[in-house]
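Complex shown without one protein chain; remaining protein chains in place.
Moving on, here comes subunit A:
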Amino acid sequence: MTMAPVQSIQARLRLAYDQFDLDVDLNLPASGVTVLFGHSGSGKTTLLRCIAGLERPTQGFLKIGDTLWQDSDSDFFQPTHQRNLAYVFQEANLFPHLSVRGNLDYAVRRLRAKDRVFSLEQAIELLAIGPLLERLPARLSGGERQRVAIARALAASPDVLLMDEPLASLDEQRKQDILPYLTGLHQNLQIPILYVTHSLQEVNQLADHLLVMAAGKALACGPLAETLTRLDGPMALDRQAASVWQGKLISHEAEYHLSHAEFAGGSLSLPYLDMPVGSPVRIRIYARDVSITLQPPEASSILNILPARVLALSEMGQGQTVVQLAVGDEVLLAHITQKSAMLLGVQPGMAVYVQIKGTSIVR
C-alpha cells in the first residue's frame, strides 16, 4: 500500500533575517529533485529550514499536497516533529551516543506516516550501509556518516525529503562516492526531494527542477533544462552557463573510444561510456563550447555538428553574446563574441549549424 503522492508544494514565506529578508512565493513540483541553488547567503538554507519548521517565518503559508504545515493568517504552525518530513543536514548530524542501527531505529520508532514508502531494509540496501550497522558514528568516515544520515532520513518514510548541502563538507573523492547513491534515490523514490546546493555540478547532475535564489528572493524557478537556458534568467549569462540534455545510449564505437547517444536534439558522439546500450545518459554542454556556422562545415575536426534555429540572443557585456538555439526539441546555449554575432548577422528565426566542441557526461 502506498500513500497518495503529494500534489505540489506551495510556499509563501517571509522572514526578516540579519542580512536580508527571505521573501518567496513558490509552487514547487511534488516529484523529482528540486534543487535550491544560490551563493552562500542567498537564503536557500533558510528557506529549507522554514519548510522544515526549524525556523518560524513571520508570514507564512506552507502546504505540502493536501497537508497544511503553516498558515500564519489563522496562526497555525505545525511543529517540526509533527511534519512528516526528513532532513539531511550538511554535517551528518547523527546521534553520537547511538550506533548506526540505533540511529536508524530512532527514526523507525517515531514513524509519522501511516504507510511506509520505504522499509528500513530498503534504505540500508540503497545506501549500502549493511556492514556499518553496529558502529558508532565516531568510527565512520565523513562519506559513510552522510550515507547513514540519508538512510536514516529514508527510514522515516517522509512525504518530502529535505537535503541541505549534504555533500558540502566532503572532499571531492567522497562526493564522487556519494553522488551515485543520490542519483539512485532519484530513480527509486516517489517523494519529492528539495536539495540545497551552491555547486553547479550537483545542479547539473541531480536536478529535475531548479530554483535559483539570491538575496532571499527566487530569481528563477522551473524545469532544469528550461531554467538553465532562459535568457532572462541568471544562469544563461553566467560564464559557466551550460545546457543539460537527457537522452539514451544507442551504440558504442570502441575502436575510436566513442559512444553514441540519442537526444531530443539529435544524436551525439560522446567519450566512451562503459554502460550498456539503452542506458539513460545526461550530458552537460557548456555554452562556451558551442560555436555557430551558417553553412554545414565540409571538413571539421568537430564530430558533433547539428542543424539549429536561433530563438533569441542577448548581450552579456564585455563583447560577449549569448545565443539561445532550438536543436530539434532541445534548447542549447552558445556564448559567442559580439563581433561574430554581428558578422554572421545572427537573428532570431535564422537557420544555422552548431558545432559542439565538448560534452561531459554528468550522469
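Just so it is clear, contacts are C-beta pairs under 8 Å (C-beta built on N, C-alpha and C of every residue); 3 or more make two chains touch, one makes a residue touch a chain; residues count from 1.
Going forward, contacts and distances are computed from a predicted model.
**Student:** So one subunit is absent here. Using its UniProt record, which name fits best from "TonB-dependent receptor", "Deoxyribose-phosphate aldolase", "[NiFe]-hydrogenase assembly, chaperone, HybE" or "Molybdenum transport system permease"?
**Tutor:** Going by UniProt, the chain not displayed is called "Molybdenum transport system permease".
**Student:** Quick one: which of A:Leu26, A:Ile64 or A:Ala107 touches the chain that's been left out?
**Tutor:** A:Ala107
**Student:** Would you indicate which residue among A:Ser31, A:Thr80, A:Gln246 or A:Ser269 is in contact with the undisplayed chain?
**Tutor:** In the complete complex, the chain left out is touched by residue A:Thr80.
**Student:** Among A:Asp71, A:Glu91 or A:Asp238, choose the residue that contacts the chain missing from this document, as touch is defined above.
**Tutor:** Residue touching the absent chain, from the options given: A:Glu91.
**Student:** For review purposes, identify every residue of subunit A that touches the missing chain, sorted by number.
**Tutor:** Listed in rising order, the touching residues are 52-54, 79-82, 84-87, 89, 91, 93-97, 106-107, 110-112, 152-153, 156, 162.
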